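A single protein chain has been removed from this complex, and every other one stays in its place.
Per-chain residue numbering starts at 1, and chain names A and B are given in the order in which the chains are listed.
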Amino acid sequence: MAIVTLLTDSGESDHYVAAIKARIISINPGIRIEDISHKIEPSDIAHAAFVLKAVFRDFPKGTVHLVGVDATGNRGDAYIAVQLEDHFFVGCDNGLFGLISEKPHQQLVELNAINTVNTTFPERDVFAPAAVKLASGVSITNLGIPMATFKKMIDRQVKATKKQITGTVVRVDRMGNLITNIPKEVFDTLSKNKVYTVQFGGEKFRKIHLHYNQAEQGECFIVFNSLGLLEIGIYKGNASQLLGLEYDSTVNIIFEE
Amino acid sequence: MAIVTLLTDSGESDHYVAAIKARIISINPGIRIEDISHKIEPSDIAHAAFVLKAVFRDFPKGTVHLVGVDATGNRGDAYIAVQLEDHFFVGCDNGLFGLISEKPHQQLVELNAINTVNTTFPERDVFAPAAVKLASGVSITNLGIPMATFKKMIDRQVKATKKQITGTVVRVDRMGNLITNIPKEVFDTLSKNKVYTVQFGGEKFRKIHLHYNQAEQGECFIVFNSLGLLEIGIYKGNASQLLGLEYDSTVNIIFEE
Partner (left out) sequence: MAIVTLLTDSGESDHYVAAIKARIISINPGIRIEDISHKIEPSDIAHAAFVLKAVFRDFPKGTVHLVGVDATGNRGDAYIAVQLEDHFFVGCDNGLFGLISEKPHQQLVELNAINTVNTTFPERDVFAPAAVKLASGVSITNLGIPMATFKKMIDRQVKATKKQITGTVVRVDRMGNLITNIPKEVFDTLSKNKVYTVQFGGEKFRKIHLHYNQAEQGECFIVFNSLGLLEIGIYKGNASQLLGLEYDSTVNIIFEE
């Protein structure tokens, strides 16, 4: 069964999400729709990109991801469909898709360039019909005009030397846990047999745990999470509030010689 | 496949919505359930009516819309099933259904009048079984006792003269955008070749845009939105907060001779 996922910043108290679903069902009632989230902060591309990057590969290959975050974009932003890592993405070329994968795209077309639908609601009027076509087996090349590239923004990069890894918080989750961009592979490569200190805010820790519950209640845990990223939290507490860290805060791992 | 949509003010942190869905599935597991929203403000009929009116026609004809907003209603309010514009609606006759369409209803029955189920949870115990029957092809006339009419409340009307259109904000959406009840057709009919001013709060504008992104960031846009209604917003900002306008605020369009 073809799957279309939805990721929007539309919230759940208006008609927008239901209108997108209704359009999809009206075109092809056989499609399975799965919500990723509609609680992305309005026009927050970094939030949306984090969530999409974290989960899209968990869906079966061939899944179509309709992304209605900052859907109108800035003047001149195209509406696009992209094939990337054997998944399809439909949305606005506002920079979001450039943040979810470092692999080159497989196919890329501009939607709505021919027979343009003039609309203030592209999620329903442009993205939904395109997503249905992709999920129904229509070739992406039949959906629009080929494009060479889409927008790439430069994401915060981890700085890693033999002495230090410096990363940033890329997401504060519902629990208040601080997810950084420091990958386990980088740590494993650099940390071999070395004593290290994890620093953030005014705190210093000398241990990375395997599980959240290896900390005592109210104490800090530091783990490599299910995304393979360094995550800092307070066991049964809100680390963001208690430690005063937020999106874009710095986290260092310092190695001793 | 038969579709039942759900629109409630039950929120998502209790068992209520799941209990409605479980009842539907238990009676007929073949039914497709689609959420419109469960984030309607408690007993806010205006909010619910706006959302339902904005989206019900996007679903296929024959869709059954179960509405659990102010579900108990006031003393004496009947539980009803209505056929309207080839859609079915099941809920409480609390005035909500009178706000979603100006067309005459096709069929109308009172539910729960014979073999009355005495319950504090009519969404689960009365509306769900009726919705399943409708979605399964049972004739609406077999569901209850025919009624002549249901409650009609008088909605805020737009006042339109050759000199001026006066409307009100009928919905502040998640983004803070102000959706009015001023239809594009009325504006188009009256504005021909005339210079006009759009006034709201202390603001005056002389242009209606085609797209949200025709305004600069932080500036006002005014568009006719995907519902054909005049909508005021701040591009990448919250118009309701920044302009101090809210539900029921007045918006004028004044034509020069």
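General observations
The working rule: contacts are C-beta pairs under 8 Å (C-beta built on N, C-alpha and C of every residue); 3 or more make two chains touch, one makes a residue touch a chain.
It should be emphasised that the depicted structure is a prediction, and the values quoted were computed from it without experimental measurement.
Within the set A:Val4, A:Ile24 or A:Ala54, the residue that contacts the chain not displayed is A:Ala54. Touching the chain that is not shown, out of B:Thr120, B:Thr161 or B:Asn193: B:Thr120 (per the contact rule at the top).
The chain not shown here is touched by just one of A:Ile24, A:Val223 or A:Leu243, and that residue is A:Val223. Touch with the hidden chain on the side of subunit B covers residues 10-19, 21-23, 25-26, 29, 42-43, 72-75, 77, 118-121, 124-125.
Against the chain not shown here, subunit A presents residues 1, 3, 5, 32, 34-41, 47, 50-52, 54-55, 58-60, 171, 173-175, 210-214, 223-226, 231, 236.
What we mean here is this: only the chains that are shown with their structure count from here on.
Mean C-alpha position of subunit A lies 32 Å from that of subunit B.
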